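Before any comments, here is the structure.
One protein chain omitted, others in place.
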Amino acid sequence: MHDFRYHRPSSVDEAVKLLAGKSDARVMAGGMTLIPTLKQRLAKLTDVIDLAAIKELKGIKVEGKAVTIGAMTPHHEVASSIAVKKAIPALAALAAGIGDPHVRHRGTIGGAVANNDPTADYTAAVLALNATVKTNKRSIAADSFFKGLFETALGEGELITAVSFPVVDKAAYMKFANPASRYAIVGVFVAKSGASVRTAVTGAASCVFRCAPIETALAKSFAPEAIASVMIDGKDFNSDIHASAEYRAHLVRVMAQRAVAAAA
Amino acid sequence: MADTGIGASVRRKEDQRFITGRGHYTDDLNRPGQAYAFFVRSPHAHARIKSVNTAAAARSPGVIGVFTGQDVAADKLGSIPCGWGVTQKDGKPMNAPPHMPLAADKARYVGDQVALVVAETYNQARDAAEKVVVDYEVLPASVDLAATAKKGAPVIHDQAPNNVCFVWGLGDEAATKAAFAKAHHVAKLNLVNNRVIPNAIEPRAAIGDFDTGDDSYTLYVTSQNPHLARLVISAFVQIAPESKLRVVAPDVGGGFGSKIFIYAEECVVTWASRKVGRPVKWTAERFESFLSDAHGRDHLTHVELALDKDGKFLGLRVDTTANMGAYLSNFASAIPTYLYGTLLQGVYTTAAIYCEVTSVFTNTVPVDAVRGAGRPEATYLIERIVDVAASDMGIDRAEIRRRNFIAAIAFPYQTQVALQYDSGNYGASLEKALTMIDYAGFEKRRKEAAGRGKLRGIGLASYIEACGIAPSQVVGSLGAGVGLYEAGQVRFDATGNVTVFTGSHTHGQSHETTFAQIVSDYLGVPFEKIEVVHGDSGRIPFGMGTYGSRSLAVGGSAIVRAMDKVIAKGRRIAAHLLEASEADIEFKAGKFSVKGTDRAKTIGEIAFAAYVPHNYPLSELEPGLDETAFYDPANFTFPAGTHVCEVEIDRDTGVVAVERWVAVDDFGRIINPMVVAGQVQGGVAHGVGQALCEAAVYDKSGQLLTGSYMDYCMPRAGDLPSIEVDTTVTLCTHNPLGVKGCGETGAIAAPATLINAIVDALAPLGVKHIEMPATSQRVWQAIHSAS
Partner (left out) sequence: MNRTVNITVNGVAYQETVPIRMLLVDFIRDRLGLTGTHISCTYEGRCGACTVQVNGEAVKSCMLLAVQADGDSVTTIEGLSKDGQPHPLQQTFNEHHALQCGYCTPGILMNIEEFLRKNPRPSETEIRHALIGNICRCTGYVHIVEAIAAAADRMR
């Protein structure tokens, strides 16, 4: 690890001030991606701004038809939250399946969403549940948040403060995990709200995306058979030693079917 | 006594320190004034080193020294040797190019050590390493095992034209040809034995510590065989005479073969500790483990089995290309030859066998023994081709094995491939395993699973392995550079406690407990009063170490022989004390007594008399009760058995779930059943890993794509069933304990067992074979292209 300065601000404003004007400074949420990156000397930073001490970023609120999760809330808190389990059980189940218990104690929703790793789980929930990403500057709709490989709509000096998930009628997330890393080779989140169905796919491509052919078919009939013959175009999908694009395309349909079957 | 003697599931002595965090692994040790090392490694698979500029690194904060291949050459360090010279088919010696501790002329794989930086802190060493400027002329790399010996492939060593290390043959080629000529059926198969990476959970580490006071070195190192390390570093790398080098292998966090070998890093830190006048510590980061621990397996094989109309095996023909990697590791040449070709008889009466092995160099990490070493490769091809033959001829897979087993009454059995099996009963373990898994009821389970949309399959493998490679004279005639005996010392102290010094090394095998059980049983000394010491060339008379499941059969036997000497001397002392003739003294349950009387002395009293020799036959006997024995076995030992497993395959994803696993093994006499069960279960997990998910994958340029735990998959708790273990027993006939060895059998039996089950599950779709690792993607592809 290269050397750097370490800051531990106690408010978002303070964090933003620390960040200002430093091109090689980064904020750190749970550090589950950043610390390994630094250890491998893949990044050389001047400053790391640790958000752990900012109390306003933590906690879960269920109000009306929305579940709002503070950016620095660790996965295990979401996974074990009775309120989340009741309002959006699929979201709690997704959190319970991220990494391993150790990672779930430290990793946070804000970090996961801001990092937008193509194999992350939470991004699929944000997109499929049509969540709103709240930052220190604005509210961003899920559809305009994820921009590409590790890219988001977040601007300079902009930090995620919370993610707000609308409560839906039915939802489920199915992950086909890489057996080594346990990241998603393919993960599909399906959400039904009234007549609308949204489906987000993670792991398959360079960035989480909605899958129109599946959504269209499920909007007509929310049943696994409805998508049994849907063709998934995998031409832009990731292809690596673990899974070819063709295999991933196949898994998208299989995981989507299983998610529909499991949706509650 | 019985509850701590031979055959009892005694709880382990060594656990106490491990469950409380008080073990002492190499990286836990720190020497006063210690500096830290980091190696600069080649990022290229094949590159000429034009120059190494260390000036900027040397000026970096905290740097104490920077060393290159030129410095190694200037100090006239020797090459790290390959300890087994294989004679080729044409009578010529194998091509054994040098392997210098730091590369000076060329880098030959990604990870090859090019320079060493020593600094005050580890981070400073790493910082400085980034400033070492190596001018590489990148050369085309030869990475593909199938192509490396072909014309036009880049040449890795001048000493090995066409990148061939050796072409070796074993068996009767003409007789085999004749057997095939009269065959009713010939089963054929091409298969890959996938390259695996050992991944002991403890990374390798070494501390070189030069004592300027007496010109001596101590090396603390993660080794399975500290005395061998001393021998190699002294006699071959020539850093110091053996009398000036002590090698300590303290607690070692798993080896699986990878810590047998004497690696460049260990040699270099030992040498560097004198150069910088400070202890030098190196601990591998995991990426270095992937790039520097010897890999295993990596064979391409064509196999043919000739059968008569009744399914009897007439002949076996095997043609294998074996990868050596970029340099010959210490035992690399022995693995695909004397630990592989010699096992091709399996447990069958195959009448004629011929095997040819072409061993080649590639620009990849050196390949050597990994748990099983040669024997998993032999078992895999035999047990796969037997299944293929059974399927071809429509014979039940258990039945075809029964028809061909070497009969229980046929021992000793001379194989077609040099070995003589001393004992066994292969039918007994097969039948027991089939009963345990309810083989007869399988088709019902297959149907039930099909109803749930799952493809269920059952697979079995009847393996044999050879442990405790020996005897020294024979292995010497076959090219081994060392003897393969073991040393044991049994020392009483005056108060009746026993310290056992063994040349075997325990890094999970539980010797501190099992060896103490043997001693307690033989000498009648309470288990608690026995300490087992290992892993220190400064304390143990000598040792050849732990590999090839040899510790109990060879190391344990050496201890028994030392105890025989203790008892013999004790008998003479007792005769004196009891005023009886030596011939009338019998030793039983810790007591020397005069036959037919109640006059007796405990062994504790004898020890006291030996150390306080006031009433003692000093004119005939030396004081003390401390005996050493070297044991050179008469033969290998031959554990064998049958494993059976059942799998269920998810048609939609290709995921294989291992539903049940039954292992029935014959290990001869068992010292501690609980420990044996642990060894079997761990071995099976290793083999399941190879069959389902583990694979070292290189890209065309020689970059290792599976160089971290993110990409190299090892089984976790959720991937395995609760492995059921049982045994049958035939005793080894030639060692005093009647023991055979159990550490590797799981890894030997499991790949064939599992792949046979997967192929069985897929057989209804017309699938005949699937390569390892049978990842979900590979299985899905097989299903997909079959349907």
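By letter and in written order, the chains are A and B; residue numbering begins at 1 in each of them.
We adopt the following convention: contacts are C-beta pairs under 8 Å (C-beta built on N, C-alpha and C of every residue); 3 or more make two chains touch, one makes a residue touch a chain.
Because the structure is a prediction, the values reported are computed rather than measured.
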item	value
Of B:15, B:310 or B:582, the residue in touch with the unshown chain	B:15
Absent-chain contact - pick from B:192, B:418, B:578 or B:674	B:674
Chain not shown: contacting residue from A:181, A:206 or A:244	A:181
Residue, one of B:300, B:720 or B:763, that touches the chain absent here	B:720
Residues belonging to chain A that touch the chain removed from view	1-6, 8, 31-32, 35-36, 38-40, 50, 52, 76, 99-103, 105-106, 180-182
Absent chain, residues of chain B that touch it	9, 11-12, 14-25, 27-28, 123, 199-203, 251-254, 256, 283-287, 507-510, 674-675, 677-679, 681-686, 708-710, 714-718, 720, 722-723, 746
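Quick note on the criterion: only the chains that are shown with their structure count from here on.
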item	value
CA centroid of chain A to CA centroid of chain B, Å	44
Of all residues in chain B, those that touch chain A in their complex	123, 126-127, 130, 287, 652-653, 693, 697, 705-706, 709-714, 719, 775-777, 780-781, 784
Residues of chain A touching chain B in the complex	1-3, 40-41, 176, 178-181, 183, 241-244, 247, 250-251, 254
